[in-house]
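See below for the structure under consideration.
Here is subunit A:
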Amino acid sequence: MEHTSYLFAAFLAVWVIVFAYLFALSRRHRTLANEVEALRRMMEQKGESH
Partner candidate 1 sequence: MLALLWKDLLLEFRTKERLSSLFVLSFLIVLVFVFALSPEQIQSPTIEAALLWVTLVFAGMMGLQRSFLLEQERACFSGLLLSPIDPGTLFLAKMLSNVLFLLLVELLVAPLSLAFFGVPFSRSLLPLPVVLLLGTVGFSALGTLFAAIAVRTRAREVLLPIMLLPLLVPLLIAAVKVTSAVLTGGEWNGVWFRVLLAFDIIFVVTGWLIFPQVVQE
Partner candidate 2 sequence: MKRFAPFADNVLPWLTLTTMIAALAMVFLYVPNERVQGIVQRIFYFHLPAAWNTFLGFFIVAGASASYLWQGSRFSDLLAQAAAEIGMVFCTIVLITGSIWARPIWGVWWTWDPRLTMVIVLWTIYAAYLLLRHLAGDTEQIARYAAVLGIVGVLDIPLLHISVRLWRGIHPKIERGGLAPEMMWTLLMCTVAFLCLFAWLLWLRLHNLSLREELVTLRRQALATA
């Protein structure tokens, strides 16, 4: 029985799902990290100006 295309589809599905999630995570991470950095810098500047 040769259903290789199904095999391929299944493995592809797994990787697509995992990578989609990883991608979503990394994007959220970058936004968060940037905001945190920006806030930290702002706080430092405030600290210096006092």
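We adopt the following convention: a residue touches a chain if its C-beta (ideal position, glycine included) is under 8 Å from a C-beta of that chain, and two chains touch if they have at least 3 such contacts; residues count from 1.
With respect to how the candidates were assembled, all candidates are chains of the complex that A comes from, given by their letters.
Keep in mind that what you see is a predicted model, and the values were worked out from it rather than measured.
The candidate list 1 or 2 contains one chain touching subunit A in this complex, and it is 2. Every residue of subunit A that touches candidate 2 in the complex is listed here, in rising order: 1-4, 6-7, 9-11, 13-14, 17-18, 21-22, 25, 28-29, 32-33, 35-36, 39-40, 42-43, 46.
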